[in-house]
Structure formats: structure tokens, C-alpha cells
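Note that one protein chain is taken out, while the other chains of the complex remain in position.
Chain lettering (A and B) follows the sequence in which the chains are written, and residue indices restart at 1 in each chain.
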Amino acid sequence: MADNSKDLANVEPTAEHEYPTGLAVVAPDKIADPGIEPHRVRMTDKSVKHEKAAERQVAGLFLLSILGSAFAVWAYFAFPFDGETAGSLRYNTIFLGLGITLGLFGIGIGAVHWAKTLMPDSEVSEERHITRGSEEVRAAAVEIIRLADQESGFSRRKLIRRTMYGALALFPIPAVVMFSDLGPDLKDALRHTMWAKGGLRLARDPDGTAIKAADVQIGSVFHVIPEGLVDLEPPHLLNEKAKAAVLLVRVDPSVITEKQRAWGYEGIVAYSKICTHVGCPVALYEQHTHHLLCPCHQSTFDLADDCKVIFGPASRPLPQLKIEVDAEGYLVAPGDFAEPVGPGFWERKA
Amino acid sequence: MSNAVETKNKGGFLAGSANYLDERVGVAGILKEFGRKIFPDHWSFMLGEVALYSFLVILLSGTFLTFFFDPSMAETHYHGVYAPLKGMPMSVAYESTLDISFEVRGGLLMRQVHHWSALLFVAAAGLHMLRVFFTGAFRKPREINWVVGFMLFILSMAGGFTGYSLPDDLLSGNGLRIIDGMIKGLPVIGTATSSLLFGGEFPGDEVIQRLYSLHIMIVPALILVFIAIHLFMVVIHKHTHYSGGGKKDTNVVGYPLMPVYVAKAGGFFFIVFGVIMLTSALITINPVWNYGGYDPSPVSAGTQPDWYIGFLDGALRLTPSNLEIVIGENTWMLNILLPMVVGVGLLGVVAVYPFIEGWVTGDKREHHVLDRPRNAPTRTAIGAAGVVFYAVLWAGASTDLIATNFKVSLNHVLTTMQILLIIGPVIAYYVTKRLCLSLQRKDREIVLHGHESGRIVRLPHGEYIEVHEQADQYEIWKLTDFKEYSPTLARPNAKGIITIRARIRSAMSKWFFEDRVSPVGTTELEATKKHGELH
Partner (left out) sequence: MPNTKKKFSRRSPFAAALVLIAGLVVSGGTYVAASAAVTNVSPKTEVDQALIETGKKLFLANCASCHGKNAEGAQGGPSLIGVGSASVDFQVATGRMPGQASGPQMEVKPVQFKQEDIDALAAYVASLAPGPESPTEEYLARKGDAAKGGELFRINCAMCHNAVGAGGALTEGKYAPPLKNTEAKHVYQAMVTGPQNMPVFSNSNLSVEAKTDIITYLQYVQENPSVGGEELGNLGPVVEGLWVWLGMLGLIVLITIWLGAKSN
């Protein structure tokens, strides 16, 4: 504390931070502390009239709180839910809430007003004690530890000590192992989607009706799921949809690359909808610029150039799904994506 | 009540019960110890209370919600009153959230109270941390309590995020998907960790129940434990106070706990609760019925996390393209790792800052009088740089909204933010530091020459001067009562070697304290006064 300070100028050879003040300059001519400011007398301290008025104000606020709480109970019953119109629910929420608000503000403002106007407001000083214990206390504490060590033989009996450390280190391991059943090994599941079955038709999301090539005109975009997905049981339905969702668009075949034309059908191309950044659905398609934008982190893919990343945090192009047309004119996928869809993971290339 | 013991066996019910309690739990001793504890009064000391009270409101409203919420991810079809969702397939969790909103009277109000108070909890905790940082309240002996408070800030974000996901709506489901993508991007453990969280593949049918267990049991229990430690340490250290007449490192000046502080702080709880309730009564938050149940295929424009996760989402958005690299058979998702390192790194610096500053100053004294931010220019500048860095990351999470609302290009907004993230903190650092030093010089002026009164007087010999009014002794004390530190050279240790540690410490002390303004001392003040009289 302040009285421990030393003048740095006189202790040159030792490093400063070995002194309690560290690098602090302790000014010998510091201006003197004038002491606590004198108490300013309030109107309520000197005038009975003001004191009475303040008393009435506090009581008035508490009364307002009582009214507010009563109003809240009334509002709860006065605006029943008839189930069909939203208005009643809206009024119930608003008036119940406002009633409770009044009940709370009345108490809060009343209590603070009481403290500020009617309770003493002269500042009081209380001594602090330095946080560390006094020398005697510290000596006593050291003695307790020494005694405990001696009586138990903690330092002496190395064998006991070391085996105990080992036991303590190992006992949580079963608990950690027990968490293994929280989830199975995923590595293979991440590599395949439902399209791997082969020959699945491309179907509309959400109703699952198959799409004919003739249905897809230039400039249009279809949100696609594999045919048969809607018949899956939960949770497989959502798990499969989370990987297999596809975006289908038709563009002028001359604007896309050779590989895209080969994997598509007369300008109709299908791409995974799952962002290769962190997995949001990339679904914002601009039909003239052929940009695909992810609304979560703004990765932008150029559909005219095999969905290469042209902006934003993603690195890999969206994987293309190879499509064909079957005898009835429906679009089908002969197989799975050529690479895992969605965000990258450690074992992706393994 | 304090005289309860004396009035044993006489007096009313209050005295009787006080006696009963004292003879069983020794309540008189507790009251004697704590009843007249002194608390300093300042508006900025109440921000931590706001966080505490928000947490109490979260507990109250959350308990109400647990009575009606069902975290199951089993599939059901909606049969409630909200027309645009009738017959839709959805999870039981989402359906029960809709039922709380539309069929339980006061349920929607409680949902809004819970969510608004959760947002306020994290915001108030953050503002409280800023106050503690900029006033140097983290200095010895409070470094450990700073870390405890930091843990509370992290836990409050954890509580918020686990709760955000529970309704299983489209917005929060896409949020979870982003988290899944981030987890999968972790080296070595990513895939397994994702599987452990989701019980297999995303989204599975387990994760909501697991988050619910965390959200209503472990996270709030930890928050309560850390709040207990945090407040216990406040009692041990007693509260800090601002510099002022009679306020020293050896005392605490303020009002007694009973009755003034009980009334003020108790009343303040009701006021904070009232502000939350008022907002909840009038303003919609998280209208889950708009988003629909979670489905992995759709997404809504403007998909954002709650504000406190925004800085991480912003870090993800501001990362440049093509950072995913493959080394051997392993994929390094640097486009995920880099923002994680930036976010976690920022938090890490916040957590250890008190120890860094303590090491640089080497000041081992206890500090109970707070610094005015201007009197610690380098610290204040570091804080301002940190705030700007965080703010740019945070704003980065709303690039799309900034683009549409200010009619600018999304791509330009993102590029501008990337540049701002680097140069913004540097500018903030220099501007703040210069500002602090100027303010310190202005303080010196006031101490030495008083305030400008605005009155111009013509002296007999024709000179015009502005009359300065002397500052009173309390103001002079307030403006001169601060600690000055001087930079140090790296000195050889006992073996005559200048260690790297010493060099770093010397460089840092130079960085911290090279530019400084000394407080006015009596010698200088007297000299100026004399000079003034001679004038």
C-alpha cells in the first residue's frame, strides 16, 4: 500500500518491479487530499412540506404498482384466446405486459425515490483491510499445512503420493469413454448421398413429384430432392435431405463449360445446394449473371463456370450432379456426386 | 431489525421472528457484519447489477417456459391455431414453441421476456466488462475476479446459443447447421465431435434434447456458481470507488447497505425487470412462426445469429476465399479455423489482459481507487482498438442488411469491412491515445489556471484577458490524484545478463508509458499561483 512505497531514485541496482510500486513514480509533492466533500442539504432535509410531499410521492408510486398488478390480472382474463383472430392474442400480450410493467416500475421507482429523498444521503467512509492476511495469520496457515503434511506423510510417502496422482488422473476416463455412444462414426455417411442409389428421378421439393426435362425452361430454377425421399422415416428424411438437396437450372448451353454440358442435359444442370463453406443452402440464383449466392456468409459461385467460387469465404466449387433423361422424359441422376457435398472435413480426401 | 436481539421476548412479530432466526442461524452476527457495509454510488457501478437482474428474470421466465416446452424432435403435424402452418409437418419442439406462443395465455409474453432478458444479460455483462476495463478495476487484487467475470460472459453466450436453437425453427436450424459446419472443419476431431453432438448425421433427432439439457441444467448451474464466486469476491475486496475527496486506496466511501442500498438496488431490480417487461409487451422478438419448422433445404434471407454470436459469424464472413487446403490426405479448413482463431484469440487477450498490464507495470500494490480512462492513455487506446475490432466483426455479421438498407453493393460492404478490420483498430488506437493525452493536458490547465469563465476583462493598461475561475480543492484533488508510471530500461539480472523477458518487458513499458502527462504537484501549483499574483 501507499506507505510501502520507496523512492526509485535511491534503489538503482535492483529491478523496479521487485518493489511494490513497480514503475510507478511516487511524487513527493502530491497535492493533499481535502477529505470527503461536505454534505449538501436536500429540500426534504430542511422542509417538512417537501418531506411530506416526497412521502406522498413514494406512497403514490406504490399505489400505482398495486393498480398495475390488478390491471394485469384483469387483462389476463379480459382478452381470452378465441383461437382464430390474432387481435385478441396481441391485446392479451400487450395489456398483460403493460400491467406487469406498471406493477414493477411502481415498486422500483418508489423504492429508489424513497432512498434518494428520505433516507440519509451523507457519504460514509469505511476502512479497508489489505487482502493478504497478517504475518501471524499467514504463519498459522503455513503451520497448519506443515502439520497436515507431517501427520499424513504426504511429502515423505512417495509411493502413496504417486499412486494417488495416477488414480486421480485415470478415474474420469471411464466417464469420458461413456460419451462415445453419443454418436456413431460418420466418415462414410459424409461421403454418400441418397443419389448413390442410381437412377433416381429428380423431384420437386417439397411434394416429391418428378420433373420432366421439358418442364424446365431457360431462366427457371427448381429446388430438387431425390424421388422417394418423402417416403423416408424421420430422422432419415431430414438427414438425407440435408445432403441430397439440389438446385436445378436451365441456361443457354453456350454459356457453360464442356464438362457442365456433358453432365447436364441441353443446358439443364444440377448442383448440390449445400454450401462448401459451412453448409447453408446456397439458393439465391441470379438468372442473368448466373451467380449463386449463399445468404449466410455471402459466398458467391459462378454457375456459368462450373460453380467456381468468385467471392466470399468458400473455397471449393459446388459439386455438380450428373443428370440424364429417361425414356419417359424425366430427369434422372445415374449416380452420386463425384465428391462429398457440403463443408470440408478432416478426412475428406482420405 | 438490528435491535432484534435486545428486544427478545417483547415487541411484535418482526422482533419475534428475528429472535427465532438468530437463535437458530445466528442472523444477528450476519447482519452486524454486512448490514452497514458501504457501497459507493455511481451510475457505472450498476451495470453489473443489470446483468445480475437480467439473469434472475431469465430464471423466472425460463422456469415458466419449461412447464410447457417439449424438446422432442419426433415428427408431428401442426394442429394449432396459426393458419399459415396448419397441417405442416414439424418437430414436437417447434410445435410446443408455437403452442406456448399462441395457446398459452401469457406464454408469448414470457417467451419474449425470456429472449429479451437473455439478450440484455449478455449486453449488460459486456458493458460492465468495458466499464471495469476502462477504469482499471481489474488491477490487483481483482485480477482473478476479472477472470471469473470473463467466464460468466462466455457462459452467458453459451446459455444464449443453446436456447436460440431450442425452438427448432428454420432460422435456428440453419444456425445449428453453421455450427455443424464449423465443428466439422476442426482438424482431427471435427467429424467425431459433430457426430457426438448430433448423435450421428446432421440434423438427426437428438440435438435439441441435448442442447435442452445443457440449457436448463449445466449452463445455468455454472452461471449461478460463478455469480456466487464473483459476488463473494466483491464482498472480500469491497467495491472500488472513483477518485474524489477523501477516497483512498485504504477506505471505501459511499452509502450503507441498510437501508439506502437495499432500497436503491432492490428498487433497481424492479426497474430492470420493468424495462424488460415493457419491451416484451410491445416488441416482437424471434417470431418463430414466420420461419417455419426446420427443413434442411430452405433458408431465409437475413439469416443471422443473436447479437452476441454476431462477431463470430462476422469473422466467418470476412474471411477471404480459397483458404481450404489439402496436405497429404488431410483437409485443413483454414477458412473456418482462421475466424475461430481470431474470435477465440480476441477473447483470450481479454481474459489475460490484467496479468499482462500487471507484469508491465510491476505494481504490486492494491488498487481500489479507479483510474479515469484518460489517465491510462495506452490502456484506453488498447481498449478502443479492441472495441473497434469487435464492432467491425459484429457489423460483419449484418453485411447483407447494411447493403440493402443503405443501398450499397454487398461485395463493397464486405471488402470495406475487411479493410476496416485491419486499419480501424489502428486508427482507433492512435486517435484515442492522442485524445487521452490532450484531455490530461486540459486537466493540468484547469488545475493550474482554472476554468475559462467566458468573461473578458480589459485591464487598465489596455490588455484584454479572459477571467479564469480557480478550481476548488475537491476538483484539483480529483484531477491530480492518479498514478504515473515511467518506462524502464532492460537491466541485467544478478548474473549480469539481460534476459529476453527483461527486454520484452522494457519494450512493453516503453510502449505503455513513453507518452505521458504527469499530475500537477504542490510545487508547480504554488509556483503558478505566485506567478499569477505577480502578473
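The rule is simple: contacts are C-beta pairs under 8 Å (C-beta built on N, C-alpha and C of every residue); 3 or more make two chains touch, one makes a residue touch a chain.
For clarity, every value in this text was computed on a predicted model and none was experimentally measured.
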Of B:G16, B:G35, B:P89 or B:G450, the residue in touch with the unshown chain: B:P89
Identified contact with the non-displayed chain, of B:T193, B:N330 or B:N411: B:N411
Residue touching the undisplayed chain, where the options are A:L237, A:I256, A:V309 or A:V341: A:L237
Residue touching the undisplayed chain, where the options are B:V27, B:I58, B:V104 or B:A124: B:A124
Touch residues of subunit A, complete complex, unshown partner: 40, 42-44, 86, 89-90, 93-94, 112, 116-117, 121, 204-208, 212, 214-223, 230-234, 237, 249, 281, 283-289, 291, 293, 295, 300, 311
Interface residues of subunit B (partner: the chain not displayed): 41-47, 50, 72, 74-77, 83-89, 92, 101-102, 108, 112, 116, 119-120, 123-124, 127, 170-171, 205-206, 209, 264, 268, 271-272, 275-276, 279, 281-287, 290-292, 295, 297-308, 310, 397-401, 403-404, 407-412
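Going forward, only the chains that are shown with their structure count from here on.
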Residue numbers on subunit A that touch subunit B, as the complex places them: 1-2, 4-5, 15-25, 27-37, 76, 80-81, 83-84, 89, 92-98, 100-101, 104-105, 107-112, 114-116, 119-121, 123-128, 130-131, 179-180, 182-187, 189-190, 205-206, 223, 225, 234-235, 238-239, 241-243, 245, 273, 275-281, 283-284, 295-300, 309, 311-316, 342-350
